[in-house]
Each structure stands twice: as structure tokens, then as C-alpha cells.
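Written below as C-alpha cells is the structure these notes are about.
A protein chain is absent from this complex, but the other protein chains hold their places.
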Amino acid sequence: MRIALAATCIADAMFPQAPRAVVTLLERLGHEVVFPAGQACCGQMHVNTGYLAEAVPVVQNHVRTFAPVADGEWDAVVVPSGSCTGSIRHQQAMVLERAGLPAEARAATAVAERTYELSELLVDVLGVTDVGAWFPHRVTYHPTCHSLRMLGVGDKPERLLRAVEGLELAPLAEAEGCCGFGGTFSLKNADTSAAMLQDKVATVVDTGAEVLTAGDWSCLMHIGGGLSRGGTAVRPMHLAEILASTREAPVVLGPPAGSGTHQEVAR
Amino acid sequence: MSTFLGMPAARDGRGPSPEAAPGTLSGVGRPEDPLHWGASFPDAAKAALDNGQLRRNLGNATSTIRTKRARVVGEVPDWEPLRDAGSAVKTDVMARLPELLETLERNVTARGGVVHWARDAAEANRIVASLVREKETDEVVKVKSMATQEIGLNEALAEEGIAAVETDLAELIVQLADDMPSHILVPAIHRNRTEIRDIFLERMADAPPDLTDVPRELAMAARAHLRRKFLSAKVAISGANFAVADTGTLAVVESEGNGRMCLTLPETLITVMGIEKLIPTFDDLEVFLQLLPRSSTGERMNPYTSMWTGVTPGDGPQEFHLVLLDNGRTRVLADEAGRSALHCIRCSACLNVCPVYERVGGHAYGSVYPGPIGAILTPQLTGEKSDLPYASTLCGACYQVCPVKIDIPSILVELRAREVSLAGSSPDTADRVWKAAMKAASFAMADGARFRRAARAPRLLRAISRNGVIRRLPFPGSLWTRSRDLPEPPKQTFHDWWAGREDGR
Partner (left out) sequence: MTDARTEILSRIREALGPDGGSVSPADAVPREYRSAGEHVPGSDVVLDLLIDRLEDYKAHVHRTPAADLPGVLARVIAQRSAERQEVGSSDYRSPDIPPTTRDAVRGSVVVPSGIEEGWLSGLDGVDVHVDSRDAPLSAAELDEIDAVVTAARVAVAETGTIVLDGEPDQGRRAISLVPDVHVCVVRADQVVQTVPEAVHLLGAHPDRPLTWISGPSATSDIELDRVEGVHGPRTLHVVLLS
């Protein structure tokens, strides 16, 4: 398959290891990955903060960049983020429709119909749960709200993780509870966000896991920031990074953030 | 305006009396405007978060009810079809509201009831007060009702020299403590048993002096306190959960039997009901009587549901008045995107699952409607600028449990857009800073090349990172770094890495 990668703005700028891991993983599975360079952002932050007018050009850029998937130039678009996939699927057409751009709204729907979150792409489209990964660590998984409730990915990420050789999956208490990130919520209601974060960090630490994983770097940035602030040794990693790790090219865990050198993904 | 207990009202509608810190016996006071009081949401939330007792009370209560709800909902094989039906019935009601209200009025009147219409809170309060005065009594018993909380009926009656006695246990606790409800089903959810015992001992004249904090004993003390009032009251005031248009039947769903007492024993019954509480046919009750109890108290069925149609000669109140209340509801109806907020059956499931509500409690919302539904309904009803639409992470838990499938997260986003346009040319610094930041981000993110350059900017922060993290940023970055680290930005963005890889091929 020819699969176009939407890296997401936050991972592109802050956590490039995640989209890079997607490339590694999909190529290993025998697929061709393309990265349309015109991409920037899906517009979610603007929409969810209420800046619909400001969201329009951002959404237009996304739809224009990924329009070829609707013409069959690529077979699918993959996004290593539940919330960005959710925004593409449930908000972009609405934003364009309200801006009086019905034709572009239709184009957005056509792109959205062929856009998948990573675990959806792997399990539903490519039909694999065992991606041949090796990651000999104790890991806990936080189902992010949007992948869980907006997309309904269900247990797909866990099925993928269970198939990883050497990986020990530690159950997370109150797993479905929101971590308190909520995009700009973390700034507009910083205290409430921090209180929610505190509770999530406590349940993560209780698992005794070395690694916390999720399908969204945005939530991981928030929980990870709480984990390192709390002086814990749990490292945040995107699901893609774990699935990309193999015996031949393992991802090596460095010392946890805040205590030594920054963890680097093995090249 | 003075309160029921004759204490000073919460002055200018802005806030709790200074002495009323949460956690003490005295509550937040009775505000001038039940839909808008107290500090801003972020500030009120902060105060609540600092109150450890409150957080424990809320955490325990909401986790108990969440578990119960999940269990009894799981028992129902056709829960999703019931939700679909409930949602569709309510959509239909809104579309045919004028016709259905006229039908209801006709049927209630035909059965000996009297229907009144109230455009706003003041008009509703005037109608009720004059009905009570006609009966020459200075005390009425009340069944818990959100509509009468919303219009501040008790305070309005107090001004007329009429004491309205709340008979629901939690409402009684709230009333005795000069407090405001913090939950739409369990208004005293912010109080634990010991606090309730103390409130009874201090404020309820006939409380047994050896009262303990065993819930059963507390309930019995309330029973004794209210029994004489029930047996002698001339007038009762209630709300309604449902009104059946095609039969004129009203329904009240309750647990303690205080509802039955009020709806049965007094000679006169006055029911205040929002115009959205209609359902078209009697058969529609089969949907809502399954959805409501399981969603609200997590019971298969609540202990008591009373239904009455006008006046039944020789049985129950012989005079029945129904006050149909607008008070902003037509404003909500006019907003096509937010209209479905009127579908709400006040089950409170969305509060119980809300991670924000669970931590900050109901008072932080500064409205009788707290939690997710309050965050949309309150600003919709008032039409005022509000920070409530931002009081959510959009996690979607509310939508998942709502028995009538109100898409609260989407309405929150709609309302945020409305806030942004209300802020428009606002001189408020925060509004202007947000606007400027969003505009700048929009520009940077609307083009791949511009974004590629902008995405390199965080790299500059590497200079201040230590051991892979940034601990401290100046404002507004400090909002983030106050409670969490920021990871060190990478040396190379993904865009740049990809370009390098392509070049290398």
C-alpha cells in the first residue's frame, strides 16, 4: 500500500521520533510511506478553543495537502494521534461547511473517510496485530479520551501491544479517566488540569511500568511532564515507537527525562 | 433580598459571603442570580481543589454512583435502542413544541387544572407567590425541583413572608446550611455524613441531641422533623420530570416519599415546569422510565414515581396549578446547534462521570446547573459571556453516558466559538492575547513551508533545558511548567528529517 503520513504538528515539532517510528514500522511491514510536505496541522487546537474562523485556512491546507488520497493516488492516510484523527473525521467538514465552503467540506469528508489513526490502520486496514516488534519492558497503556470515545478504537492498541515480543503489559487503574490535558484546557484551567494530572501520574506509577504508552503525543507530553516533574522513572513513549522496535533495531531506553540524558530513539 | 434564614444574601450576585469557606458548616449563601454567582470558574475551581475534604467527599460519592450506574445499565440488553428512542422523542418534542404545549394545556385544563405561563423567573415567582397568598398560609412544603432553584423561588417567597420548606433530604441540608446545591440530583454531595450531622445539630431545632452520623439515623431525624409539616401543609410546590401532552399527565420521580407527601396530602399543588419537559404520548414514558432511574441513582427503578392528571375528585390535591416556564429556554431553542441541551432529563449521569466535576464540585460552576450539562445550559440560558464552555477537557465521558445522547462536547465547542465572537473586540487583555496567539498560529499552520520554519522555533528552548527537560518558563509558558516539565525539543523536526532522508536517496 501507498500510505500518506500526517505527522501532526505537535509530533513534527516536538516528538519527531513518533512519525519516524511510523515510517520505520510501515516500511518494515512492506508498505510505501509518503510524506506530503505541504502539511502543517489539522486545525484541532483552533476548533476546540473556539477560533473557527482562524481554523479555516489551517483546515483548508490540510484538506488540500491530502486531497490526492481521495483520487486514489495513495491508499490511505495514517495519523499517529487519536485526537487529530478525530478532528479530521468529526470537525473539519463542519468548519468548512460553516464557513460557507460546501465543496471544500465535501472534499474534507472524502479525505476523512480514508484517514486512519495508527492502530485502526494496522488492525482494520492492514489486518495485522503482530507487527513483529520486540520490546522487553514492562509497559502500561493509557487510552486517550479521543481515541477511546471519539474514534472508538477499543482494545486495538492493547492487542497490538500484547503481540509485542518480550513486552509485559501492566494494567492501569482508572485507565479510561481523562489525564487532564484537554489542549488549551491545560492553560485556561491550569489548576484543574494539574489536579487531574496528579491522579493519572499516581495510577501510572502504581503499575510499576518502565514505560507509559499512548496513541497521542499531546496527552503523553502532559503526563510525561508530570512524571518527570514528580521525579519518577517512567518514560512516555508513543505506541508507534514501541511497535517500531525490533531485535535488530531495538529502541533503547535511556535514563528517564530529568535525571540524565534525554532519551533518544535508536536510528 | 434576604434569604430564607434571614441571613444577608450574597450581595450583588458576585459571590459567596467572605466567611463562607467551603468545608465549614455555613454554605456559600444564596446568590442574587442562581445562574451566575461566585468567582470565575478557574478561581472557584482552584479554591475547591485546595479543599481536601471536599475532594474526598466528591471522589467517594461519584465513584460509588458511577459503579452503580454501570452495573444496572449493563443489565439492560436494549440500552442503546432506548437511548436512540429517548433522543429522537426529545428532538420531535422540540420541533412540535408549540402544538404540544397547547395540547398539554388543553388536557390539564379539561381535568380541572389551571395552567399559567411565565416568561421569566420574576413572573413565575409572582404567580406562585400570589397563588400561595390566596390560600392564606405562610408555609409551603416543596419537592426538590431544579426549575424552582433556577428561578430562586424560595427567596422570592421569603420576601413575601412565606417560608418554603425543602423536604428532599439533600435540599433540606442545603437549606439549613444556607448553601447552594452542588449537584442536580444530590445537592449536598459536597457534604459528608459528619458535616450533615453537625448541620442538623446546629440548625434543626428538633434534632435529637444524641444524633450520630449514621446515615439511617440522619434520615430518621429528617423524617421526624418534616412529618408534622407534611401532615398539616395546605400548599405544596413541585417541579416535574415529565409532562405528557396527549393526556395532561405530570410525573415526578423520587426516592424518599417526600414527593408523594407533597403531591398527595396538601389541598393545593403548584407545579413549576420548564417548557421543555414535555413528552408527546403516555407510551413515551416507557422509554424515559427506563432511562432516567438507571442513569441517575443507578437503580433499576427509583422507589417512587407519582403521576397525576389534573385533579382527581376525592383523591389528592383538589386544586392544581401548572406554571410553564420559559426563562431563557426559547433562547436555547433558537440555537440550532445547541438546541439539544433542552433534551436533558436532569439525570446527572454526566456530572458523575465528568473528571472536572469530580475534582472541583458543583459550586465552582457558579450556577444551579453544574457539571457538563451546566457548562452548556447555563450560558445558553443566560446568553451572557461565560467561562464555563472552557471548563472541560472535551474527554467525551458525558456524551457516552447521556441517556438522551446530548453531544455535550460538540456543543461546548460551539459555545467556545460563541465566546470568541462575544470577546470580539473585548478590551480584556487575556482575550486579546489569546486572539493574537490564535491568529499567529493560524498563519503559521496554514502553509507547509511556513510551518516547517515555525516548527524549528522550539529548538531555541534547548538552551534552557537540563537533563532533557525544561522546568521553568516565563508566562504564559509558566501555566504549563508550574505543574509539569516540558520535554527538551528535538534537534531536528520531522519535516527536516524527512527532507534530509529524501535528499540522501
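As written, the chains take the letters A and B, and residue 1 is the first residue of each chain.
The definition used in the following text is that a residue touches a chain if its C-beta (ideal position, glycine included) is under 8 Å from a C-beta of that chain, and two chains touch if they have at least 3 such contacts.
Not measured: the values here are computed from a predicted model.
Asker: Name every displayed chain that the left-out chain is in contact with.
Answerer: B
Asker: Of B:E150, B:D179, B:D326 or B:D447, which residue touches the hidden chain?
Answerer: Touching the chain that is not displayed is residue B:D326.
Asker: So one chain is hidden, and I want to know which residue out of B:V73, B:I196 or B:L412 touches that hidden chain in the complete assembly.
Answerer: B:I196
Asker: Please identify which residue in B:W308, B:Y399, B:F451 or B:W498 touches the non-displayed chain.
Answerer: Checking each option in B:W308, B:Y399, B:F451 or B:W498, the one touching the absent chain turns out to be B:W308.
Asker: Can you tell me which of B:G52, B:P98 or B:P209 touches the chain that was removed from the display?
Answerer: Going through B:G52, B:P98 or B:P209 one by one, B:P98 is the residue touching the chain not shown.
Asker: Write down which of B:E155, B:E256 or B:E358 is the residue touching the left-out chain.
Answerer: Counting the whole complex, the residue in contact with the absent chain is B:E256.
Asker: Just the residue numbers, please: which parts of chain B touch the chain that's not shown?
Answerer: 57, 60-61, 64-65, 68, 77-78, 81-82, 84-85, 88-89, 91-92, 94-98, 101-102, 111, 116-119, 123, 167-170, 173, 186, 188-189, 192-193, 196, 206, 208, 215-216, 218-224, 226-228, 230-232, 244, 247-249, 255-258, 260-261, 263-265, 275, 280, 282-283, 285-287, 289-290, 293, 297, 299-310, 312-316, 324, 326, 330-331, 333-334, 336, 339
Just so it is clear, only the chains that are shown with their structure count from here on.
Asker: Applying the document's contact rule, which stretches of chain B touch chain A when the two form their complex?
Answerer: It is residues 41-42, 45-46, 49, 355-356, 359-360, 387, 389-397, 399-400, 410, 413, 415-420, 434-435, 438-439, 441-452, 454-458, 465, 467-469, 471, 476, 479-480, 482-490, 492-495, 497-499 of chain B that touch chain A.
Asker: Would you pull the chain A residues touching chain B in the complex into a rising list?
Answerer: Listed in rising order, the residues are 7, 9, 11-17, 19-20, 35-41, 43, 45-52, 54-55, 57-58, 60-61, 65, 90-91, 145-146, 148-150, 176-178, 180-198, 221-222, 224-226, 228-229, 257-263.
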